[in-house]
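Removed from the display is one protein chain of the complex; every other protein chain stays in position.
Then we have chain A:
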Amino acid sequence: MSGEPIFSNAQTRSFGRFLTVAIPYAWFITFFLAPFLIVAKISLSTAATAIPPYEPLVGWADDGALVLTLHIANYKLIFSDSVYLIAYASSLRNAAVTVIFTLLLGYPLAYFIASRSAKWRAPLLMLVMMPFWTSFLIRVYAWIGILKPNGVINSTLIWLGVIDKPLEILNNQFSVYLGMVYAYLPFMVLPLYSHLEKMDWSLLEAANDLGARPARVFREVTLPLSMPGIVAGSLLVFIPAVGEYIIPTLLGGPDTLTIGAALWNEFFSNHDWPVASTVAVALVVLLVGPLMILQRQQGTGGHP
């Protein structure tokens, strides 16, 4: 009799544990895995004038047999048509450049904040997150206002007499990089900060005490110890940056081609859902590698 309450108690607890694990999984399955499978299914179909606008994969043949038709033509297409290859390449390049510059700007910033005394860190972090208080679209439009030929920068420089005709700093690769670095900087700074802040700063003093000059302290102690933060920040920037659609579209030139733009074109201009789905699936496959690194790194608590 006395053992029973403990037994049922243990069961309730394990049910609670099951629930806390099951809810995120259910979320993941419903809102990520299922849509992905649907998209993957559509990518194996062909376009049709129907609702929805693609051929069903499963149908009945004339002789009454159940037929499953899988088209891989879309995959062949995106690997052979240079438009898609260029789109992938430029998306990857945009993302890589964004990672490099957010890292170069974000590391000193995160280091600066983490080395302040406790009372300064919260307000400084708040400043880093301040852009999130304004709509993303408005901020991108603001950049147009700043960069356009008669925008803030150009009119100031002309007024100062530094230049006599406006600089071309909008609607080209430069403005795309600028916008992306601006937009993704907080995603680099926050993980870097959290790793630097956790670091035992007496290690830097110890290195200094053992005769290492500041440059060597940084190279051999600070940098290796913040590597998990660098990896986490780089992936948090890289993964969404590859699929970035809005910034290249609004700030880039007319010939700017990205995966996001390719997707948009196929869905809304060509109404070719299967090709659009193929582009999307290929993007996911492309990002599986980096995602797995991130997963592993977070799983081991940031220690390689």
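As a convention for this text, a residue touches a chain if its C-beta (ideal position, glycine included) is under 8 Å from a C-beta of that chain, and two chains touch if they have at least 3 such contacts; residues count from 1.
Everything that follows uses one rule, which is that contacts and distances are computed from a predicted model.
K.L.:
So which of "Isoquinoline 1-oxidoreductase alpha subunit", "Flavorubredoxin", "4Fe-4S ferredoxin-type domain-containing protein" or "Spermidine/putrescine import ATP-binding protein PotA" is the UniProt name of the chain that got left out?
P.N.:
"Spermidine/putrescine import ATP-binding protein PotA"
K.L.:
Would you mind spotting which of A:17, A:216 or A:271 touches the chain that isn't drawn?
P.N.:
In the complete complex, the chain left out is touched by residue A:216.
K.L.:
In the whole complex, not just what's shown, which of A:49, A:202 or A:269 touches the removed chain?
P.N.:
From the options A:49, A:202 or A:269, the contact with the absent chain belongs to A:202.
K.L.:
Using the touch rule from the top, list residues of chain A that touch the missing partner.
P.N.:
Where chain A meets the chain not shown: residues 200, 202-203, 205-213, 216, 220-221, 224-225.
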